[in-house]
Structures are given as structure tokens and as C-alpha cells.
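Note that this complex is displayed minus one protein chain, with the remaining chains in position.
Entry: chain A
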Amino acid sequence: MTAYNTHILVCGGTGCKASESELIKLNFKNQLAELGLDDDVQVIHTGCFGFCEKGPIVKIQPDNTFYVTVRPEDTKEIIEEHLIKGRKVERLLYKNPKTQEQVTESKNMDFYKKQVRVALRNCGFINPENIEEYIGNDGYSALGKCLEEYSPEETIQVIKDSGLRGRGGGGFPTGLKWEITRKVQADQKYVVCNADEGDPGAFMDRSILEGDPHSVIEAMAICGYCIGASKGLVYIRAEYPLAIQRLKTALAQAREYGLLGENVLGSGFGFEIEIRYGAGAFVCGEETALIHSMEGKRGEPTFKPPFPSESGYMGKPTNVNNVETFANIPPIINKGAAWFSSIGTEKSKGTKVFALAGKINNVGLIEVPMGTTLREVIYDIGGGIKDGKKFKAVQTGGPSGGCLTTAFLDTPIDYDNLLAAGSMMGSGGMIVMDEDDCMVSIAKFYLEFTLDESCGKCTPCRIGNKRLHEILVKITEGKGTREDIDKLRMLSQVIKDTSLCGLGQTSPNPVLSTLDNFLHEYEAHVDSKKCPAGQCKALMQYVIDDEKCTGCTLCFRNCPVGAISGEKRSPHYIDQTLCIKCGVCFEKCKFDAIKIV
């Protein structure tokens, strides 16, 4: 029997779980038990593999075979063919879309080739619910090293030398933040992990907590040791049940192993971590707002200074870092500052995790060295634009970021370059848009988000963004004027200059960056009352081309409101008074007979 010592890794990330990866795991277990192989083959759920587009993913070790889009009914074939007969199940292997060749191992796939995994090093490799596996991969050795060999000052120096900057968006040097908090005298200090990931389209923090919760716990303990805090708090979104459950499991295991508690590893240093739940407010990603929320209040930001490092949670010095920042700490301690700072660009060291989504072939979670270009990310890793369409823009930095055009494709990605290009790093959401996306509508979409999420404390954000939104609605309805475009720009500048917190100050960015890069689209809406992308419903109609229509009745049968009429085998007609512009006919027609005018 060759099955001895085989591991079946089934992706247990949220995306794959939604595609029944739970049932896949169960099927494997049951079928292995029936064959009496359950002692030889271990089946485990791992964190996200990153290649969400091809999920659910199943990886067989030790030969590293990487199966994609596995269905629950495929498990039997994998066991019989791969495990027993030693033949790979070819139809489940990844096929390189360019060469049509089958690729068996992930390291040979374009999606993984250019990636360097530091923060995601364990995601998809270990069982996140088993502390032994984390320890087996150098886990907690960084904490041990700090407690035994380094003083807090020396540890902080390592982090400073590494050049690590905050991964939550701001990019503030992490070592410096720790040093400032260390220097403040107080009877109690706090370490806070910001896991309130609110950017729509960004899911790296959740994936780290789901796939490698111990790395965050270890880093928080190291931070506590450095700044002199005995208490840590993780502020996590209540909408992330799986991450919460895995974090709870990990905390209990760490306590059991003496890695948390009154006397960590017998060093005399005491550290404990509690979980606090967010309740759905984007502004709580801002550290002062987050602290107020942890105190049971409305999550409204307050003026800085005082910075949380002086007066934070319960008025005590508090060091707030984001999940991905923490996940970088243990490898920096283990491998040294020089190793970390050898990756990346001059001012942005290390790697960055991006959630690649939108109109791209390979949606997923990726980690690349700082300085990688957008072109490499979108075309090499992302596999280019879906359905062979034309690239139009990539939106980075979430609702606070901006849309970048083809002109920026060869810009190396780092904090400073993205800012200079009119966008920002943000937490790492990267949404790719194609020729069918209307940039005015995209700006409107982000403003809707800001409107919902503005805490209402200061006027420019609360009222200014509402006015911006109203103007954008007017333009997308074909009622805009040239003056409206000028007003958008002026109002955006005022909001930027006069808002209190980061949310308000950056909220007009989607408007400003689309105005800068896609002014012609605004002008088309205003001057000729046309939406070049054919997205704005008020500015378009679906009509049937008599010459192309074969009268197949497919559109007629699919129209949800009965707006289409016509005899079989003769051209059909759309009644514009009934049409709700849902676009079903356009998608269904096999003869390109339906046009947008």
C-alpha cells in the first residue's frame, strides 16, 4: 500500500466552503474509512490557497498534486485513481489556458510563479485548527527567541531595521509605532489587532485569521513584550464567523501550551488576548473610532493627537496594528531584518497581499514583493481580463482609493507610487474593470458606500458626500451639465481639506481619480447624453436589429416583463415603455441581434 503518510488538504476558506468543500472533506473521510485507509491518509481543512477562481481546491501530499474545481462527487475517483492506483486524475488538473498543458503542481502555475508568500506563508499548508502544525513550521519560535535572547528594545530595533510599514492602509512604520508606545509610562497598556476589514473586495485579513491564526497571536504577544502590555484585544467583524471560530480555537490551544497566560514560556512575561466584535461600521477601521467601538460606544473618530499610543483604549497607551502587519512579524524575527528588507523597494519593504477580483480570469488572494508592477499582477498572475475584453482600469485602496488606467500598468506597486498616481495602497483590494464598466457609475457606487458609512460627525463628509452623490446621480441620468463637473471637483477638494478622519479625507478620491483619468466619460454623459460603456440605464435602449433577428423567440421567452413581441421566424420588437433594461435578451441572443443604443 503506497497510501502511507499521505495528506489530503482541502481548502477551508470561505469561498471554497461556499462551494461545498465541507462535503468534499466529509466524502474523503467516509470513503477512506470504508476502505480502511483512514489510518494512512489524513484529510484536513486548510486556510485559503488563494486561487479562489478555481475553487474548491484539493492538494495531495507528498506529491503536491493540485486539483482544481473539485466537486463532492469527485472524491471517489481521486481515492481510487490517485491514492490507490497512483495515477493522477487528469480532468481535475489545472490547464494552462495559453498552452492547454496540464500543470500538476502549484509552483509551476503562472498564478503562483511570481508570488512570494510571507504573511500567507502557512495559508493552505497547515491545518489552522492544530497548533502542532504551526509549531512544526517554526511557529512560536520567534516569540521564544524574543523572550530568551532579545530585550524589548532589541526586538523593536529588528522591526525598525526591517522597514515594515503598516499594512492596513496608512503605511506608518511599525517599529516606530511600537517604540513610541513603549516610551509612554503607564500601569496598563494594550495591544490591539485591527481585524475590522471593511473594504469591499478585500479579504486578506480574514484569510490570514482563517488560515493561520497562530501567527497573529504570536505577533501580538511579541508586541506586548516590546511595548510592555499584558493585554491584547482582537477587534474582529462579527460577519466573519469562521475566522472568529478558528481564532477562538487557536487562543484556547495557545493557553493550553503556555504560550499565553500569566507566565509565557516560563519567562515571567504575562500576556492574554480577548476578542471584541465589530458590528458593521467601515469607519471603525480608523484607530480612534475602533477604540471607541471597543469601549461600547458609537465608532466615531476623534482628533489626533492624542494618538492611541499615548491615550487609547480606556485612556491607556494602545498600539493598534492590522492583521497582515502582525502576520509579518514572526518571519522577520526568525529570518532577520536584512532578509525582510532585501525584498521590496527602497521605501516599501517586504511583500503585500492583494485580493484580486473583478473582471479578471484568476480571482484570488495573492502576495507579491513590493515593487511588482500592476501589469505583472493583472496579466501574469491574474491571467488577464475575463472573456478577452479590454482592460479599462484597476481600482486599488477600496473606497478611499482611486482608479488607475493603462498609463499606470508599468508602475511598480508600493505605498508612495500609488499615492503619487492618485490612488493608495489601502488594505490591498484590487478590482479590475473592463471596457463595459462605466466609470461615472463606479464613482457613484463608491459614494453610495461612503454615504452609508459616514459616521455623521463632521459636516463636509456627512453633507458634502451626499451632494457629490446627488450630482453623480444627475449625470448618470443624463441631466448633468458642464457646471456639475466643475462642482464635483471643487466640492471634492473641500471635503478632502476639511474632514476630520481618514474616511472623510479620502472619500472623494474615487470621484477625483475618475475625473482625472476618465474625464471624457463624464463629458459624454453630460454633452451627448451617452454612456460610452452602455451601463447607465437612463441613457440607453435595447433594440432589435431586424436584419440579424431570426425570430428564434429566445428573447421573447426569457423577457421577465413581456416587453418583447413578434411572430416566430420574423423579426421581434421591444416595447420601450415596458422594458426594464435588465439585459437578459442581450445576453441570451445568439445572433448579436440585440443592440444597445
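Everything that follows uses one rule, which is that a contact is a pair of C-beta atoms (placed from the backbone, for glycine too) under 8 Å apart; a residue touches a chain by one contact, two chains touch by 3 or more; residues count from 1.
By definition in this document, contacts and distances are computed from a predicted model.
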Per UniProt, the name of the complex member that is left out, chosen from "Phosphoribosylformylglycinamidine synthase subunit PurS", "ABC transporter ATP-binding protein", "NADH-quinone oxidoreductase subunit NuoE" or "Aspartyl/glutamyl-tRNA(Asn/Gln) amidotransferase subunit B": "NADH-quinone oxidoreductase subunit NuoE"
Contact residue for the chain not shown (choose from A:T6, A:N127, A:S348 or A:Q395): A:Q395
Per the touch definition above, residue among A:D199, A:E287, A:E324 or A:E367 touching the missing chain: A:D199
Omitted-chain contact residue, chosen from A:Y257, A:Y277 or A:Y573: A:Y277
Residue touching the undisplayed chain, where the options are A:G12, A:G350 or A:G364: A:G364
Where the unshown chain meets chain A, residue by residue: 14-15, 17-20, 52-53, 55, 198-203, 206-207, 238-240, 276-282, 293, 295-299, 314, 355, 357-359, 363-364, 395, 398, 429, 431, 433, 437, 442, 445-446, 449, 452, 455, 558, 560, 580, 582-584
